[in-house]
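Worksheet: the structure to be examined is printed underneath.
Every protein chain of the complex appears in place save one, which is left out.
Letters A, B and C mark the chains as written, and numbering starts fresh at 1 in each.
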Amino acid sequence: MWLRVSCNLVFDIEIPTPFILMLRARSGAQQWISREVYNINPNVTANEYIDAFGNLCQRVLAPSGLFSIYTEAEAKVSDFSDIAPNAPLVNVENIPDNILCYLLPSRYCESDRFGDLAQAITMNELQGYNQVEAIENWLRHHITYLPGSSDYPISAIEVHQKQQGVCRDLAHLGIALCRSLSIPARMVVGYLHELYPMDMHAWFEAYVGNRWYLFDATQPYKKGGYVAVAYGRDAADVPIFNQFGPAAVPIQHTVIVERLDLL
Amino acid sequence: MWLRVSCNLVFDIEIPTPFILMLRARSGAQQWISREVYNINPNVTANEYIDAFGNLCQRVLAPSGLFSIYTEAEAKVSDFSDIAPNAPLVNVENIPDNILCYLLPSRYCESDRFGDLAQAITMNELQGYNQVEAIENWLRHHITYLPGSSDYPISAIEVHQKQQGVCRDLAHLGIALCRSLSIPARMVVGYLHELYPMDMHAWFEAYVGNRWYLFDATQPYKKGGYVAVAYGRDAADVPIFNQFGPAAVPIQHTVIVERLDLL
Amino acid sequence: MWLRVSCNLVFDIEIPTPFILMLRARSGAQQWISREVYNINPNVTANEYIDAFGNLCQRVLAPSGLFSIYTEAEAKVSDFSDIAPNAPLVNVENIPDNILCYLLPSRYCESDRFGDLAQAITMNELQGYNQVEAIENWLRHHITYLPGSSDYPISAIEVHQKQQGVCRDLAHLGIALCRSLSIPARMVVGYLHELYPMDMHAWFEAYVGNRWYLFDATQPYKKGGYVAVAYGRDAADVPIFNQFGPAAVPIQHTVIVERLDLL
Partner (left out) sequence: MWLRVSCNLVFDIEIPTPFILMLRARSGAQQWISREVYNINPNVTANEYIDAFGNLCQRVLAPSGLFSIYTEAEAKVSDFSDIAPNAPLVNVENIPDNILCYLLPSRYCESDRFGDLAQAITMNELQGYNQVEAIENWLRHHITYLPGSSDYPISAIEVHQKQQGVCRDLAHLGIALCRSLSIPARMVVGYLHELYPMDMHAWFEAYVGNRWYLFDATQPYKKGGYVAVAYGRDAADVPIFNQFGPAAVPIQHTVIVERLDLL
């Protein structure tokens, strides 16, 4: 399917504030970006760099006053996310070097504390894809998905205690559980068609059967329509905007996802 | 100024052919890309990767038949390229690690053979920016710029012998001369407003006074209106398209650069 | 001073176990490694890779039975760690791209939760080096250094609650406090001359005045004699050995640091 996705952010800045933005969807095996718009207003000088995870990040110094960021993309994405029942675990010694970092515990995914729970959840499963699917299902039944219920990231341990969370929280717990089984897992931030209520979204990917597969416990079943914008170990790595100095909450934040090929 | 640049390439492919494309202008200190279009037709699966020089490269397997690539960008660029008379040479021991590679000889820039000529050209100049400017002027007077006169890259030695060349050739000789003076120099491929005849363009940058400065011996004086698309050691690193297998010359190749803010 | 440092680890492995080792001190601005020994026994095949922080990591599959790792280095290091009172804060917009990751919260350094405490500790200080020094001093007085008191890493929040910790714990809290002030901070694992009791050590570095400076709240005053082995965001990034599968605690673990130039 062809999607047009956009994100509009408006800030009221008190004092000149450095921002790092991570809002550019890139073409890849799963998606093709055929059209992209990226406006910042006022149009201050920006520097783009590539972080350790391959994300394109823009550094700007936002001047005081109204500061807006608008990104839009037209993307061709799959109608269905790939599944691979029984795809095997990749033994640690065979995991590619650049994927090893997704095995380590990270800020919001304390995988070093979830070994027992992960074992219990996946006890009767074949090692690999089926374990991750069992984790995804366990999340669906044990953690209540409450979009909009939280303003800042909490960690997998906290999510597990609260038994509820936003998309980011479910992803964090899923990632922590996977890593505790030596399955590389990473966070993805992006857009999802027909997400309700519409907003930026977060899900996770697990590396089994020698590639990444998408998992999303916030949705009742596996579907397509995802546009990935940024990848990282957890939410600490992939803020769509990261500001430094006095906090400035966006005074406007609009996300739109439209299907183009059915218009 | 605001420019809209586009490049349209059409191939008639005999057998499925792997391509690597390098056609995406990126935002940076010198330019802001506010809008981008990138279409390949038929819309086969593409994988994007980042090469050692920070370029975004797309890998596609073009099927047989007509295959077209269309990229378009709207960019805000400077009206004037920065100049810095007397900016000093950066001593080798102070050149940043990731810039050292631009000191080495490369495929089309045999800097190991140009020490004497470079010394002669820059004899009375302050070390640094002024040396590069002397090289740029020497190129203007000694190498005739003949756009369209060559189909494939030749090396600095060959350019020096022929005493004429296309934009790429002048850049190669300029780079070789700079490097032989221990001044890092790199090739840039992109667009130039009001280039005549219009086509993709190539120029070079030299690292003096702790940053990169633009030089272009094909133009009679320093101007603005450049949109950089790819950076590398020389033309071997920055083909806008690189195909493997039987050669397929584009049957159509259209480049357009329009000024938007004067429309 | 010239130091000879060594670390000997012996494991009794039950089933073949993948290890990632991070035990090779590298030469750098602060230290020169003139001699290095690295033995694993049995001498199974190893693959070395470089992680995102520049550490040399070795991947081995340890066979069952006794498995030993011995590394030794002779290093020339400074007699005194550099200090720089009043060195200024580097504003976020001027921090080099590759250092930005050291501003983000990480597994054991929840910098997103320490803003108020960091402000309180550094209230009257000049921004930059003096803030970090105030943090180092605050740690010395408020967190009791108890070497050997903990087997596994805990996070800055937990350290702050317990008010005591091992070297790693003090570093984690120091790093979290720095980052909450937008000062890049990273963990260093290595050796320290005359550490008592002798063991591998951990400290932190903060980026102020355009370079990294060493801080170590476990020691009563600034000194020299440090040999850095690995750098990362926190302990999650820099385990000297990381094993996957059933836990195998070393049955032998010997660390020696000798001064060579006084022998």
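Keep this in mind: a contact is a pair of C-beta atoms (placed from the backbone, for glycine too) under 8 Å apart; a residue touches a chain by one contact, two chains touch by 3 or more.
All values reported here derive from a predicted model rather than from experimental measurement.
Participant: Mind giving the shown chains that are in contact with the missing chain?
Facilitator: Spelled out, the missing chain touches these shown chains: B, C.
Participant: Using the document's definition of touch, tell me which of B:35, B:59, B:222 or B:253 contacts the absent chain.
Facilitator: B:59
Participant: Looking at the full complex, which residue from C:15, C:46, C:83 or C:99 touches the chain that isn't shown here?
Facilitator: Within the whole complex, the residue contacting the unshown chain is C:46.
Participant: With the full complex in mind, choose from C:35, C:142, C:211 or C:259 the residue touching the hidden chain.
Facilitator: C:35
Participant: May I ask you to list the residues on subunit B that touch the chain which is not drawn?
Facilitator: Listed in rising order, the touching residues are 18, 20, 47, 49, 51-52, 59, 61, 91-93, 97, 100-101, 103-107, 109-110, 112, 152-153, 182, 236-237, 242, 244-245.
Participant: Mind pulling the subunit C residues that touch the left-out chain?
Facilitator: Residues of subunit C in contact with the hidden chain: 26-29, 32-40, 43, 45-48, 50, 54, 56, 58, 76.
We take it that only the chains that are shown with their structure count from here on.
Participant: Among the chains, which one keeps its Cα centre farthest from the Cα centre of subunit C?
Facilitator: Relative to subunit C, the chain with the farthest C-alpha centre is B.
Participant: Using mean CA coordinates as chain centres, what's the subunit A-subunit C distance in Å?
Facilitator: Chain centroid spacing, subunit A to subunit C, equals 30 Å.
Participant: Centroid of subunit A to centroid of subunit B, CA atoms only: how many Å?
Facilitator: Roughly 36 Å, centre to centre.
Participant: Using the average of all C-alpha atoms in each chain as its centre, how far is it in Å between subunit B and subunit C?
Facilitator: So the centre of subunit B lies 43 Å away from the centre of subunit C.
Participant: I need the residues of subunit B touching at least two other chains; which ones are they?
Facilitator: none
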